[in-house]
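For this depiction, one protein chain was excluded, whereas all remaining protein chains were kept in their positions.
Chain IDs A and B follow the sequence of writing; residue 1 opens each chain.
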Amino acid sequence: MAEPQSKPASIDSFEVRILRQEAPGRASYWERHRVDYEPQMNVISVLQKIAAKATTIDGRSVTPVAWDCNCLEEICGACTMVINGRVRQACSALVDNLLQQEDPNEIRLEPMSKFPVVRDLMVDRSRLFRALEKARAWVPVDGYYELGPGPRVSPEVQEQAYPLSKCMSCGCCLEACPQYTKVELTRLSGETDEEFQQRKRATYDQSFIGAHAISQIMLFNMHPTGKHEAAARLDQLTAPGGIQICGNAQNCVAVCPKEIPLTTSIARAGRATTAHVIKKWFDR
Amino acid sequence: MAEPTPQPTFFQRHEFLIRRLHSLSGLIPVGAYMCVHLMVNASLLNSPASYQKAVYQIHSLGSFLPIVEWGFIFIPILFHAIFGVVIIAGGLPNTGNYPYKANIRYTLQRATGVIAFFFIVYHVFHMHGWFHWDWWLDNVARPLGGARFAPYNAASTLTLAFRGVVIPLVYAIGVTSCVYHLANGIWTMGITWGVWTSPAAQRRATAVCGVFGLLLLAVAFGSWSGPLRTDPEDARAVEQKMYNAKVASGELDPQQAEHKRASGHLGEETAAAATEDSQQSNGGATKSH
Partner (left out) sequence: MAARPRVMIVGGGLAGLAAAMKLAELEVDVDLMSLTPVKRSHSVCAQGGINSVNDQTRQLGDDEWKHFDDTVYGGDFLQHQPPVKEMAYWAPPVIDLMDRLGVTFNRTPEGFLDRRRFGGTLYKRTAFAGATTGQQLLYALDEQVRRWEVAGRIRKFEFWDFLAPILDEQGRCRGCVAQDLVTMEIRSFPADFVVLATGGCGLIFGRSTMSMVCTGSAVSRCFQAGAKYGNGEFVQVHPTAIPGADKLRLMSESARGEGGRVWVPRKPHDSRDPRQIPEEERYYFLEERYPEYGNLVPRDIATREIFSVCVQEGLSVDPDRQAVYLDLTHIPRAELDRKLGGILEIYEKFQGVDPRDVPMKIFPAVHYSMGGLWVDYERTADGGLVPAHPKNQATSIPGLYAIGECDYQYHGANRLGANSLLSCIFSGLFVAPGLADQLENLTGGVASELPAGLFESARRREEERHAELLSRDGGGENPYLLHQQLGDIMTRTATVVRHNDQLAEAIEQVLELRDRADRCALSDTGNWTNQNVVFTKSLQDMFPIALTILRGALMRDECRGAHYKPEFELPGLTSDDPAERRRQAEQWVDAFVEKNRKWLKSTIACWNADRRDIDISYEDVDTSLIPPRPRLYGLVGAETIEEVWRERQQAMAEPTGEAAGAPAGT
């Protein structure tokens, strides 16, 4: 990959089109901005410039665009958005690459479409974290007192587990998945916060759990102590919203910024659930 | 007041099992039946007699045949199709933004599933008529161009039903869809059931399923070209001889066999087929006698 660091010689600014939405339930609209070109910009620095300027291409003062980000090193998972139609992390999306390889005229930014929009490019990914609860994605240790070292783990198992443990819950796999569809609920009149949260959780639980959570289940079922709850996790995989929804489009693995072998996890989960269900059938 | 928390539907509660049965039914019996069906039909390439012999074999089941037909073919296909529609309705294909190979195959799997479903519904009506009741066949199916296949005149009725451009074209598209749907379906099935798990294994499985699909497609087009290369009159003569022999040996009772034979004379059928063709295909090629 000996890409030269050249920029398109003629460019001193470029256009950014952002799909904005003021709040949940409001209509979305496109807004155009012009940003001065600098070498080695990423989409975050583009958004920072837009926030500082807060003026559209036709000189209108607007509110700064809202977006989510934190580490800017592609390891926290916060800044996921749809850039030129494809979901990815804004921090590692380089302007030079976008202009040279995708669209020389403009950069298009949209919020993820599978999660409810909070505002502009910010979405509510609580369903994703709820899936981790459902997946029982933890090692069920006795407690945090001194109880000596953990179980020994062979390097082979570590090498299999480590890639899965890098999942940063960014949601790319879910956004690109044709089987993962948006669930957006609105609070009913008279419903308390607690009741609304409960209804949300119940609804999320019946919707597709997603590639990330399936992979986490395989990670914890691999761990010597995590295994103790393997059956409970596999029960979740065969429950409503479980692995059966997967349609093997394999977009998850293609878009995963951490290159997690999600489809391998899914196939392993397929095998494990097959065995689990048959075993349950004959053992009970 | 509390909104009752949503309860999962019957389908959701049993979705895992239903999906696994759906996956399984695609291979056994539906996929397996399709392979047999295509191979039997391809035997017409050898000779009308081979084909007729195979059909006789199938029909030797006699009065059990409808049970087998419905129990092992139609109901599984309907099950596979109906839940297939439910599955398709639950997804949102996105090959536009994510034009990856596996994603295109995902979308094609759904597209070919829909095509295959409509094709099979049409095909069964066209050849078989859907039901065996005489009233239905005489008053509905045949007037609408269905129930063209007569088992004891297998090759000739098939050949006559396969005239023109439109019908062979419909069959070509339909059969190709079915073959793709089966070959790719076996590949996804291997993932769903956890047979091939690693990317390398899945690549190998892709190759195997691809070769299988191409072979089956060759068989399919073999059976597709059979009626195009068969002369119905010659075929009819062979069929008559075979029929006579079976009646003579007592294997067939002519009284009961009548509804499995082509009605009327060959000439009328040919003429009927020709008219139909010219209507459908605006003057498609017809054989003159």
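The definition used in the following text is that a residue touches a chain if its C-beta (ideal position, glycine included) is under 8 Å from a C-beta of that chain, and two chains touch if they have at least 3 such contacts.
Model, not experiment: these values are computed from the prediction.
Shown chains touched by the hidden one, complex as a whole: A.
For the chain left out of this panel, the touching residue among A:Arg32, A:Lys166 or A:Lys280 is A:Lys166.
Contact between chain A and the absent chain runs through residues 1-3, 5, 22-23, 38, 40-42, 44-45, 48, 51-52, 54, 61-64, 66, 68-78, 91-92, 94, 96-97, 118-120, 122, 124-125, 129, 132-133, 136-141, 143-144, 146-155, 158, 161-162, 165-166, 168-169, 220, 223, 225-226.
Just so we're on the same page, only the chains that are shown with their structure count from here on.
The distance from the centre of chain A to the centre of chain B, with each centre set as the mean of the Cα atoms, comes to 42 Å. By the touch criterion given at the top, residues 85-86, 176, 178-179, 181, 188, 190-192, 195, 198-199, 202-203, 206, 238-251, 253-255, 261, 263-264, 266-274, 277 of chain A touch chain B in their complex.
On the side of chain B, the complex with chain A involves touching residues 1-3, 5-6, 8, 12-13, 15-20, 87, 90-94, 96-98, 100, 102-103, 105-107, 188, 191-199, 202.
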